[in-house]
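Every protein chain of the complex appears in place save one, which is left out.
Letters A, B and C mark the chains as written, and numbering starts fresh at 1 in each.
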Amino acid sequence: MTTTDQPIAHGSVENAMTQGDSPELTQLYRDLDAEHLHPLWTQLDDLMPMEPAPKAVPHVWKWSTLYPLAQRSGDLVPVGRGGERRAIGLAKPGLGGNTYISPTLWCAIQYLGPKETAPEHRHSQNAFRFVVEGEGVWTVVNGDPVRMSRGDLLLTPGWNFHGHHNETDQPMAWIDGLDIPFSSANDVGFFEFGSERVTDYATPNFSRGERLWTHPGLRPLSGLQDTVSSPIGAYRWEHTDRALTEQLLLEDEGQPATVEQGHAAVRYVNPTTGGDVMPTIRAEFHRLRAGTATPARREVGSTVFQVFEGSGSVVLGGTEHRLEVGDLFVVPSWVPWSLQADTLFDLFRFSDAPIMERLHFDRVHVDGGNR
Amino acid sequence: MTTTDQPIAHGSVENAMTQGDSPELTQLYRDLDAEHLHPLWTQLDDLMPMEPAPKAVPHVWKWSTLYPLAQRSGDLVPVGRGGERRAIGLAKPGLGGNTYISPTLWCAIQYLGPKETAPEHRHSQNAFRFVVEGEGVWTVVNGDPVRMSRGDLLLTPGWNFHGHHNETDQPMAWIDGLDIPFSSANDVGFFEFGSERVTDYATPNFSRGERLWTHPGLRPLSGLQDTVSSPIGAYRWEHTDRALTEQLLLEDEGQPATVEQGHAAVRYVNPTTGGDVMPTIRAEFHRLRAGTATPARREVGSTVFQVFEGSGSVVLGGTEHRLEVGDLFVVPSWVPWSLQADTLFDLFRFSDAPIMERLHFDRVHVDGGNR
Amino acid sequence: MTTTDQPIAHGSVENAMTQGDSPELTQLYRDLDAEHLHPLWTQLDDLMPMEPAPKAVPHVWKWSTLYPLAQRSGDLVPVGRGGERRAIGLAKPGLGGNTYISPTLWCAIQYLGPKETAPEHRHSQNAFRFVVEGEGVWTVVNGDPVRMSRGDLLLTPGWNFHGHHNETDQPMAWIDGLDIPFSSANDVGFFEFGSERVTDYATPNFSRGERLWTHPGLRPLSGLQDTVSSPIGAYRWEHTDRALTEQLLLEDEGQPATVEQGHAAVRYVNPTTGGDVMPTIRAEFHRLRAGTATPARREVGSTVFQVFEGSGSVVLGGTEHRLEVGDLFVVPSWVPWSLQADTLFDLFRFSDAPIMERLHFDRVHVDGGNR
Partner (left out) sequence: MTTTDQPIAHGSVENAMTQGDSPELTQLYRDLDAEHLHPLWTQLDDLMPMEPAPKAVPHVWKWSTLYPLAQRSGDLVPVGRGGERRAIGLAKPGLGGNTYISPTLWCAIQYLGPKETAPEHRHSQNAFRFVVEGEGVWTVVNGDPVRMSRGDLLLTPGWNFHGHHNETDQPMAWIDGLDIPFSSANDVGFFEFGSERVTDYATPNFSRGERLWTHPGLRPLSGLQDTVSSPIGAYRWEHTDRALTEQLLLEDEGQPATVEQGHAAVRYVNPTTGGDVMPTIRAEFHRLRAGTATPARREVGSTVFQVFEGSGSVVLGGTEHRLEVGDLFVVPSWVPWSLQADTLFDLFRFSDAPIMERLHFDRVHVDGGNR
């Protein structure tokens, strides 16, 4: 779909109907209200803007601020049945006090102290974890213990039991991503308590899901039925790093491999379909060469980035923000964004793109070219 | 998915963490808030309930109330560029004053006076109209004039220009259904003004889309590319009525044809795929024999019914509501509903089921049988 | 895919290897043969030609010849268990004496005398019947009696029991189309005898499948599971005729509706998917205005036409053939064909296109434009 370069706001059109209402009209509005009825014509601009007009205000959360606050929570708040998780949600300014980083996505820093266990439960909401630093925690997903290490993406798709435990004497923190806002707004969520402890305290290097499913181009004959979400529990950093490294090497050799010059990227996928890892959440990893700047891009839907390595900046709706390791920011729908890399710059990214694409609301505009 | 018959609320579990907070904890909460951070553990019950807990309160809008209010609007409010439509939205009590019949769906009564024209525009939001009474209006969709008559379902899928004009000396009212709440909450909507008048004032009995696409089991060779939404602009009452009549006759002959004893039903579909007419909205028509009562059913997602013919009642979350021609009600997510027919009872239905199914949140529970 | 305009045959390349074989080489070929081994290099041109080189020779079967021969069979050959059907297959010259109209398709004229019954059976092979003249026979498909009348397409998809009975004092003949050659060559067919008589001698105007499934754009809620083949047993002439009539009228009005100027066409489809009626066979109906000539077209796969009404001619691989009502011809793979209409010219068409498309061998070349 092409987009309008110079949209004319509804507001620029005279709307006589909302000005100087007569007594009869005022009475009508009152009568409508009493019957739980609202006229469209008085609120059209707000309900149906010329283009997406997100209420959310751009904001960057600094890891250097987040981590110490998570640590203090670790000292003060126990983890266990009831509260379930020591997770602190990033609450986008502008979204009316909701613990939401976007209308669809929830993002939190979760913190688990030495030897602690977060009890098992399951819910309709799809969830993942991404580890920007540390190690020593295993998440147990439907009985399969999954090691969590730096750079790994770990999945807990909807309705899988899961709990976490820290095997070490050191705390560990990571980010959680879920579709809680979507689920909450649309009343789709179920929740069930599981074991008070994790069901398996084994600490294998590789989960059973990985051992069955992470052989490239190979599918077990015992797993020929496609699954809604990926059967891979852990996407390891070593694979991601190698894939990105090869893309840049291929680019050096003059081969098509990167998204655009200096910009390598992979999408995490469900090997049974080649599609997104979960029905509501897309996850990607991006690597920019030092000096690379991406063209400004607008997309319908919201997306969150976390810096994994290196430094640079993002221009969000015209404002530049400096970024360092662990920093998080959200791009609301249709806000133009552009990344600049000072060093080799690695970013994890997740978004609600599967929702937009499955419902055919996706639209993209790139400066200097449309898609 | 099976469902828990006796869900245990989070609230039934003692959550010591939210009671009697220490000064240190109070200070932590304050510091978190200052950094746009919210703990999960203090709000888990609200964000992730044991099962969908919609805020919306059941409500029935009576046609006998709606229509006169629409008429008064017709007398007092002009229709034209800016306000665009004389549409009055049904605002579900409990949804915080939003003009929403559900978190995803918008439903309104639209009223067009004698010889009036509603100007053309287009928007990302998917829309349809259903006519419970009257005739004489043509809606012009991408230049194709579509007659609107009693019992017809008319589509204006996302990003199709459309306007309406009344050819007669009588006013006409109908209901509009759109995905405005979904679009507004998730910031996906674009809007564009079109002609101030409709682009074609012809009044053919059948639109071009119908003439190409409503020959059963036949597809034009000029239309072999599947389309996101149905290419049929009008689903005529005569077809719907005949389909339902045949189902009940087949049932009389002992053949499988109805959904359940005494309950005939059709889904309106996109002939290029056999799937739903639009990516976000499902439309169906249900007919119950006099005396039929459907088993209580719970579904994830929200659905709206309008009585088209006959009388009966609905039990919504345990409360019975009497229903007559034109009456509208919404079933919020997971609220049990059951229909009872006093006479032959015809109901139009629309819902957000395509959203739920495409994102794999769909779940159904029927009394006396699970799916 | 584009195609080579001037293909160079393998034969035009000198192949030293097959000429003047030495005694050692001759001995090698003998030794290979003894071990059931064949060199590729001596037979490459035949196995892998530069473009499809069908062995079949173009041929037109005249209805004026076919029908009397079918009549004589009616007088001499009983119909019943064992032989099962009084069907006479069109045997393409060039296919080595096989009863095949093409490598994938079988086409026969079937003849049923007054009051005769062809017993029930089922098989993996997909079958249809098309009626160019006559009436009075019902085919009973899985117990559902289906009237056969002029211009109707009747389906018996794989593994459905079916038998036929003639209710009248007049004989009736029609054409059968099946995927017998494909099934026979690839050893995929199963066969099972059913009732010696048809299981239901009722003679309703409309079958139960039609009563459930031929309401345009409507799908019964009792039939939400997609089916491999169409649930519609009969595609009636009145619908086909109306669809084609409307396309030409729309063309008159300057609207896009026909495939090309003067050429209306519909594909028969499975309403649960919008795709072909059966997994191996495509069926279409084409109507040309008097005076219309289609551009020469080449397609991978084989296709059969039967003239239904009017007269004209076909140019097949450069040779023109006159055509009248009932005449049948096959277009082998990649042979250019072009139709000319003397009068309003109606043709039924079937082909193996679903096989070609599902296996991605489809390729088309149209004179004056590629696809």
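Just so it is clear, contacts are C-beta pairs under 8 Å (C-beta built on N, C-alpha and C of every residue); 3 or more make two chains touch, one makes a residue touch a chain.
In this text, all values refer to a predicted model and were calculated from it rather than measured experimentally.
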Exercise for review: Using the contact definition given at the top, list the shown chains touched by the missing chain.
Suggested key: A, C
Revision key, fill the gap. Contact with the hidden chain, among A:Thr258, A:Gln306, A:Ser333 or A:Ser351, goes to A:Thr258
Practice item. Specify the residue from the set A:Arg150, A:Arg197, A:Arg267 or A:Arg289 that touches the hidden chain. Key: A:Arg267
Point to revise | Which of C:Asp31, C:Glu238, C:Glu253 or C:Glu320 contacts the chain that the document leaves out | key: C:Asp31
Practice item. Could you list which residues of chain A touch the chain missing from the display? Key: 208, 211-222, 224, 226, 230, 232, 235, 239-240, 242-243, 246-247, 249-250, 255-259, 265-274, 277, 284
**Study point:** chain C residues touching the omitted chain (full complex)
**Key:** 1, 3-4, 8, 10, 13-18, 22, 24-25, 28, 31-32, 35-44, 46-54, 59, 61, 65-66, 69, 72-73, 76-78, 81-93, 99, 103-104, 108, 123-125, 158-159, 180, 182-193, 228, 279-280, 300-302, 332-334, 352, 354-356, 358-361, 363
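Note that in this section only the chains that are shown with their structure count from here on.
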Check your understanding: Going by the stated contact rule, which chains contact chain B and chain C alike?
Key -> none
Review point. Of all the chains, which has the CA centre nearest the overall CA centre?
Key: B
Revision key, fill the gap. Whole-Å distance, C-alpha centre of chain B to that of chain C, is 43
Point to revise | Computed distance of Cα centres, chain B from chain A, in Å | key: 29
**Study point:** For chain A paired with chain C, centre-to-centre distance based on mean C-alpha positions, whole Å
**Key:** 52
Practice item. Give the residues of chain A that touch two or more other chains, as numbers and ranges in rising order. Key: none
